[in-house]
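Missing here: one protein chain of the complex. Every other protein chain is in place.
== chain A ==
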């Protein structure tokens, strides 16, 4: 029996040793990990959104990059917040070399010291990037441009004779009661909606109160706020909702698949931003990662981004003709760049208040 206890104790000690706090490896010590040499070919691990971004990188950008450099890209799909959590937990021994985040997470990653600086000196292609897409200076390279905007079902609007949407405030109308598809505050689309409602009612990041007040009305006419944004697409497809607020790439995707959907740019403007690539701090493959980021924001990759329904971030480049009729931005369309540092600061507080004050109003005006 003593022998048995000894065996168990040794095993447990071995496990406990393995569960200790991970320590950072020096680049020279790295034998295995994210970019090991495999028959002369190197590998990089890129973490980013699933769906369209993943497809564009996996199918087009990564193979072309490998052709040029011999570096294999491993793509890990996940939500921006999940990727940030992973990067934070792997802080001392990064397994991800490049993390693609939504803007507010770029800011949060920077504040947590999870990024290494990126600028024109180490990523030369940045000089050709439209500065409107840069979400946080010297921290991330914008890669997949978008706006978060309202969109409506053109058939339903025509059939019911609904007035056109001119302001963010027009989202809270009895016309669409019960037939809305808005994301919950935990989603980036939801938080941007709250901010836009605040702007439309004289608020700002310092004073989101007017936005919250209007959001209560929005909740009253809505059956729910979607916790999962991918559920909003079938809602629009099935005709369960006539109006929504989504990322432009999702609107473009639905519209090109035959859903009668049209994006609107309200008079207060729409937030222009980009899923942005950050260089994970202390990645042992810094040079290769910078090379990939440089390629990702170059013309060749941006053509792939544009073909996937994202606004290309390179100055002068146009959105793919396929998407232009649905999500193309005209010269007269107003866009703005939110203060993402302020977003990161206020997000938790306003998320709490939304959950406690706005969510309970859901559906209250639907049955009236």
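Criterion: a contact is a pair of C-beta atoms (placed from the backbone, for glycine too) under 8 Å apart; a residue touches a chain by one contact, two chains touch by 3 or more; residues count from 1.
Everything that follows uses one rule, which is that contacts and distances are computed from a predicted model.
For the omitted chain of this complex, the UniProt record lists the protein as "ABC transporter, permease protein", which is one of "Porin", "ABC transporter, permease protein", "Pyruvate formate lyase activating enzyme" or "Nitrogenase molybdenum-iron protein beta chain". Looking at A:112, A:173 or A:322, the residue that reaches the missing chain in the full complex is A:112.
The chain that is not drawn here is touched, among residues A:54, A:170 or A:184, by A:184. Remark: the omitted chain is touched by one listed residue; of A:110, A:281 or A:347 this is A:347. For the chain missing from the display, the contacting residue among A:75, A:101 or A:226 is A:226, taking the whole complex into account.
Summarising the interface, chain A meets the missing chain with residues 1, 3-4, 7-8, 11-12, 15-16, 18-19, 79, 81-82, 84-85, 88-89, 91, 108, 112, 178, 184, 186, 223-228, 231, 234-235, 238-240, 347-348, 351, 355-356, 359, 362-363.
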